[in-house]
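Excluded from the complex is one protein chain; the other protein chains are retained at their positions.
The first chain written gets the first letter, and so on, giving A and B; residue counts start at 1 in each chain.
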Amino acid sequence: MAHSVAEIAAAIGAEAVGDTSISITGAAEPAQAGPADIALALKPEFAAGLSAGAAQAAMLWPGAEWESLGLKAAIFAPRGRLAMAGLTRMLDPGQGYGAGVHASAVIDPSARLGADVSVAPQAVIGAGATIGARSVIGPGVYVGAGAEIGEDAILHAHVRIGARARIGARFIAQPGATIGFDGTSFVTEEASNVEQARSTLGEVAESRAQAWVRIHSLGGVVIGDDVELGANTCVDAGTIRPTQVGNGTKIDNLCMVGHNVVIGDHCFFASMVGIAGSTRIGNHVVLGGQVGVSDNITIGDNVVAGGGTGIISKVPAGRVVMGYPAVKMETHLEMYKALRRLPRLMEQVAALQKAVSKADGSE
Amino acid sequence: MAHSVAEIAAAIGAEAVGDTSISITGAAEPAQAGPADIALALKPEFAAGLSAGAAQAAMLWPGAEWESLGLKAAIFAPRGRLAMAGLTRMLDPGQGYGAGVHASAVIDPSARLGADVSVAPQAVIGAGATIGARSVIGPGVYVGAGAEIGEDAILHAHVRIGARARIGARFIAQPGATIGFDGTSFVTEEASNVEQARSTLGEVAESRAQAWVRIHSLGGVVIGDDVELGANTCVDAGTIRPTQVGNGTKIDNLCMVGHNVVIGDHCFFASMVGIAGSTRIGNHVVLGGQVGVSDNITIGDNVVAGGGTGIISKVPAGRVVMGYPAVKMETHLEMYKALRRLPRLMEQVAALQKAVSKADGSE
Partner (left out) sequence: MAHSVAEIAAAIGAEAVGDTSISITGAAEPAQAGPADIALALKPEFAAGLSAGAAQAAMLWPGAEWESLGLKAAIFAPRGRLAMAGLTRMLDPGQGYGAGVHASAVIDPSARLGADVSVAPQAVIGAGATIGARSVIGPGVYVGAGAEIGEDAILHAHVRIGARARIGARFIAQPGATIGFDGTSFVTEEASNVEQARSTLGEVAESRAQAWVRIHSLGGVVIGDDVELGANTCVDAGTIRPTQVGNGTKIDNLCMVGHNVVIGDHCFFASMVGIAGSTRIGNHVVLGGQVGVSDNITIGDNVVAGGGTGIISKVPAGRVVMGYPAVKMETHLEMYKALRRLPRLMEQVAALQKAVSKADGSE
């Protein structure tokens, strides 16, 4: 997959200079780049590595003096990471699962596959499932009965789509992603220990030898267009209404989206985020790694939560939160600074007590 | 799968009124309900949606004036979520993996399958494995050599059961659940960095270029009856004695149960809970999402831990804990309230110091 420097620049809408006919097959850091790689030096501090590598062409910060860096060609990228998006898309050789439908795949005769759908070895597609045109069904993938998947999807190895899940166009699911299986919803015959603890804020009156009774998940999952789910991430089916993920939302590896959760459009969750059941999350919400969100609460649009934050109550739109339990970022920093000074504060109070008691002559 | 209102009421032991011959095929929230759905309005505040939907029958709170809500029939559910358990079980169409043994499944001739066991495409069952009657082995599932699984199990897509695991009746495992593979147990030739840090509370005397030596897991896993494990949840094999999960315990997605852990009966763990090696957990313990429990400690019966709690030492029976490190819930709330006021406290102490120093005429 070779592209000239000129083709790359045109594709990403950037300016190219020098011998733009040079053929590029890969991208590399400056010091590791070979002659067919485009070196990435998007800031001046990365330019030093160019002399150690063998790149003829580089993607540089605007205004870089490319000729003095020993290059034959350069592309200027005003917003570097955005240019990287275009560049890496052009150069990505992909997983190469292969075209066509492999003989070992098991596809129910009632399933409907769009034009140019590929199905890799050992995949299983259930009765009545619908797969949109040009979608790639990876090795060992399971698509459940009646599931609907839009056009241009990529389901990587061992993805599992539960029965009747509805998924939009251009869906990407990394290996082991699990969509639309049973939510974990149980009830006890009488009030359970956790219900007691919640209502009394801390007392469990008596040991209760109760069994958990299962609430089945009938609500399924509805996922919008342009969604990406990471490896081993789970989106559980809703109980009565569907669990929902909005258009353009990206969720990293090992995340958990509980039953009945509603996630808006264009959110971004880093890895290991957990959203407990029935919580509603707005649009453009960004959650850092290992963030946890309690059940049955609401997170407004544009909320940002730092890594490891534990959100246990409603967060209004636009707020940036941190800590466990989550508070406004500036409050968290203030509390934390004070906590670090706390041992010294205790000494100061002890000294004051002594001084006051002496002054008093009493106590 | 249609049921009359009368049949549903009888099955869940609830009172039905009106035209109880109406045929029901699904359940829905009031505003989304069609004429063949039973609408769920278990509290008065949900009744408003009924007029927007087309339900003829609803499940209502005790005492609801069903006729004035425009319904033709109603079921009264005294403990609503318990009624939902019965209702959703009746209406669940399931994953539909199909009956019989699929031709693509690979079953060792020495494996023994009970009556009416179904095996979906691409599943693998190892030598000497035993599967109880009526169990469902989903697509791509792996059951290891010598594993024993009880009657009426459902192993969803891509579940993996390690060699010689012993599992009771009515076991449910969601996709990617992994039971009975190697625990992560390593040792160094000399005391490791972490052993030094534990013994000195903070000092690692010297860089030690030691390799980790693997301790193999011979102890296997023993799981009781009526256990459910979530998607991608892991229960590791024990080292010498088995890792154990008691009867009726339910564990959500993406949880980790380490080697040698013993979990009692009827526990409930929300998603992303991690239990480190050799810890013992009593009966009826409830752990919120993302709770972590250290290795080699004991959690008593009926303990409840809030989401995100980090339990690093023994917790007595019946206690409700929160925080990191975990403390009693009321202690946590008190500490947290004080922490929020801490910046103001620091100002107060500074003012006091000034006042006392002035009064002293000294310092």
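We adopt the following convention: a residue touches a chain if its C-beta (ideal position, glycine included) is under 8 Å from a C-beta of that chain, and two chains touch if they have at least 3 such contacts.
These numbers come from a predicted model, not from an experiment.
In the complete assembly, the contact with the undisplayed chain comes from B:Gln122, out of B:Gln122, B:Gln174 or B:Thr243. Contact between subunit A and the unshown chain involves residues 26-29, 32, 40, 79, 81-82, 84-85, 88-89, 91-98, 102, 104, 120-122, 138-140, 156-158, 172, 174-176, 226, 228, 230-232, 248, 250, 252-254, 266, 268, 270-272, 283-284, 286, 289-290, 301-302, 304, 306-308, 317-318, 320, 324, 328-330, 333, 336, 339-340, 342-343, 345-346, 349, 352-353, 356, 359-360, 363. Against the chain not shown here, subunit B presents residues 104, 106, 122, 124, 126-127, 140, 142, 144-146, 158, 160, 162-164, 176, 178, 181-182, 184, 186-189, 192-194, 197, 201-204, 207-218, 232, 234, 236, 239-241, 254, 256, 258, 272, 274, 276, 290, 292, 294, 310, 312, 324-325, 327, 331, 334-335, 338-339, 341-342, 345, 348-349, 352, 355-356, 359.
In this section, only the chains that are shown with their structure count from here on.
The distance from the centre of subunit A to the centre of subunit B, each centre being the mean of the chain's C-alpha atoms, comes to 23 Å.
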